[in-house]
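Let's turn to chain A:
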Amino acid sequence: MAQTAEVIHWWTSGGESAAVKVFADQFTKAGGTWVDTAIAGGPNARTAAINRTIGGNPPTAMQFNTGKQFDELVEGGLLADVDAVAAQQNWKAIVPPAILSAVTRNGHAYAVPINIHGQNWFFTSNAVMAKAGATEPKNWDELFVALDKIKAAGFIPLAFGDQKGWERNMFNTTLAGVAGAEGFTAFWGKRDPAFVKSAEFRKVAETYRRFKAYVDPGAPGRNWNDAAAMVIQGKAGMHIMGDWAKGEFTAAGQTPGKDYGCFVLSNHGGGYVMGGDVFAFPKPKNAEVAKAQALLATTMMAPDTQIAFARKKGSIPSRQDVDSKSLDLCAQKAMGFVADKSKQIPANELLSPPAVTGAAEDVISAYWNDATMTTDAFVAKLVTALTQTL
Partner candidate 1 sequence: MAIGSRLAAQTALIPAMLIALVVYCGSTGWTIWISMTSSRMLPNNNFVGLRQYEILFANERWQVSVQNLALFGVLFITLALALGFFLAVLIDQRVRAEDLLRSVFLYPFSMSFIVTGLAWRWLLDPTLGIAKIAHDIGFEGVQFDWLVRQDRVIYTLLAAAIWHAAGLVMAIMLSGLRGIDQEIWKATRIDGIPAWRTYIFVVIPMLKGSFATATILMATSVVRLYDLSVAMTNGGPGIASEVPAKFVMDNLFERQNIGLATAAATSMLITVVAVVAPLLYAQNRAAARVAR
Partner candidate 2 sequence: MTGVSVSSLTKAYGALRVLHDIDLDVQPGEFTVLLGPSGCGKSTLLSAIAGLDEIDGGTITIAGEDVTEREPSQRGIAMVFQSYALYPTMTVRGNMSFGLRVKRLSAAEIASRVAWAADLLQLTALLERKPGQLSGGQRQRVAIGRALVQRARLFLFDEPLSNLDAKLRTEMRVEIKKLHKELGMTIVYVTHDQIEAMTLATRIAVMRGGKIEQYAAPDELYERPATLFVAGFVGAPAMNFLPGIVRAGHVEIDSLSLPLDRVAVAGPVADGTKVILGVRPEHIGLADDGAPGVVVEAATDFLEPMGADTLGWFSVGRHRISARLAPQRARSVSGLVRLALDLRHASLFDADSECRY
């Protein structure tokens, strides 16, 4: 009797589907039956999965972003732990601590961290950079020099899909780059009013706003992939996005290093903002389901699955003990960041619950879009947003 696993996830696009197919195929090979429930849009998929779990009809496994999205499911006793698999595969040794702790509550692992996404990548069009006479910047001052050159050459300096989530991502990129890991965790993790009021943070805010001058008027509401396409087509010079954007470049037949560049920019060395995806397992109703869950977890974390998945998805494996030679140039860079604890920063999903992230996001968005909002006002509103959520 094959073990059947219904998996809810939000990977519906071409590249994503190819990635999830890796899981499905490996699971089938291991003797299971994969039942696919794909629902586009993270919130949609999570809503459906959480509602079903609460409603007593849970899927076998459900996707979350690495971080705090499933905190309360754990508190509510609705999730099964995966300690057995973690122990057997010795996650402690092979998964970066930040990622491991993001799936661990009270000493138990409650989700399978299947991959790591870098969120603060800069992607550049080599052609545009060359035409503008710009080089890959080494720090944030050089960045604006490069952007100015691109602008002067008549290109759109920064391709931006101006939606709330990406505004926050650009803010996070600035925060990580300008204030470093310490500032980033002070902001999202401790939510420390003193830091938000500090001169250092004001510099972050003002730097963030500088980007506005390099964005074209069509940005608001644009989808991020259309923004990436502007770099691919040589209309724009740079794009700030997570490593999943590589999928767009690959789909357009471009190779990293040759056609486009990728770098992470921090004034504090490394500064790689790490998030990712996990699968959590609702408490099984019977032993059959429990077995399927164990098999699913084991399969997802198997070394060859990890590599194959990461290649399709554009992420890197969460296991550090796999052979990463087959990954692309950007992923190789990423593996370097992840290997060095001093170069990584946990993504804000790992540090703050969605309620806080959302409240702060509104303020960040307002600051970006409202040129009349002073930095003082921004700071004041941020303090409220970060500290006032019950």
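How were these candidates chosen? In short, all candidates are chains of the complex that A comes from, given by their letters.
In this text, a residue touches a chain if its C-beta (ideal position, glycine included) is under 8 Å from a C-beta of that chain, and two chains touch if they have at least 3 such contacts; residues count from 1.
For clarity, every value in this text was computed on a predicted model and none was experimentally measured.
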#### Entry: In-complex contact of chain A, chosen from 1 or 2
1
### Query
Once bound in the complex, which stretches of chain A touch candidate 1?
42-43, 46-47, 50, 54, 69, 71-73, 75-76, 162-164, 216-222, 353-355, 357-359, 362-363, 365-366, 368-370, 381, 384, 388-390
